[in-house]
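Quick notes on the structure that follows.
Only one protein chain is missing; all other protein chains are in place.
Coming up: subunit A.
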Amino acid sequence: MELLAEILITASLVISGIFGFVGSYGLLKLPDPMTRLHAPTKATTLGVGGVLIASMLYFIVLGDGLSFHELLITLFLFLTAPITANFIAKTQLHRNVPMDDLPKTGTGRPWATYESDEARAEAEANRNP
C-alpha cells in the first residue's frame, strides 16, 4: 500500500515537473502571440494540479490525514485560469489586430474595448428606455 502510494506520488511529481517546464518553454519558443497564450495556460495548470495531487496523496498516506487546502487551490486555479486567458487574449487582440480587421459584432456597436465612454452611456440609455 505504501509502495503503491509512493509510486503514485513520484509519478505525479515527475509528470507535473515536465508539464511545468514544457509550459514555460512554449512561452519562449512558440512563434506568435496567440499560440504563446496556449502553452502556459494549459500546461502550467496541469503542472500545478500534479503537484497538488502529489501533496494531497503524501499527506493522506504519510502525514496526518486528508486536508482540503490543496483541493481549494486546485479549484481556484481551475476557475481563474480561463478568465485570465480570456483577458490576455482580448489584450492581444486589442493591441495587435487593427480595429477594421476584427470580426463584426453584428449589433451596430463596436467591440467593447473600442467604444468610448460617451457612446457606451448613450447606447445603454437607448437599450433600456
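Just so we're on the same page, a contact is a pair of C-beta atoms (placed from the backbone, for glycine too) under 8 Å apart; a residue touches a chain by one contact, two chains touch by 3 or more; residues count from 1.
One rule holds in what follows: contacts and distances are computed from a predicted model.
A.B. asks: Among "Manganese ABC transporter, ATP-binding subunit", "Stage V sporulation protein AA", "Chromosome partitioning protein ParA" or "K+/H+ antiporter subunit F", find the name that the UniProt record gives to the complex chain excluded from display.
C.D. replies: "K+/H+ antiporter subunit F"
A.B. asks: What is the set of subunit A residues that contact the non-displayed chain in the whole complex?
C.D. replies: 6-7, 9-10, 13-14, 16-18, 20-21, 23-25, 27-28, 33, 36-37, 40, 44-45, 47-48, 51-52, 54-55, 58-59, 62-63, 67, 69-70, 72-73, 76-77, 80, 83-84, 87-88, 90-92, 94-96, 113
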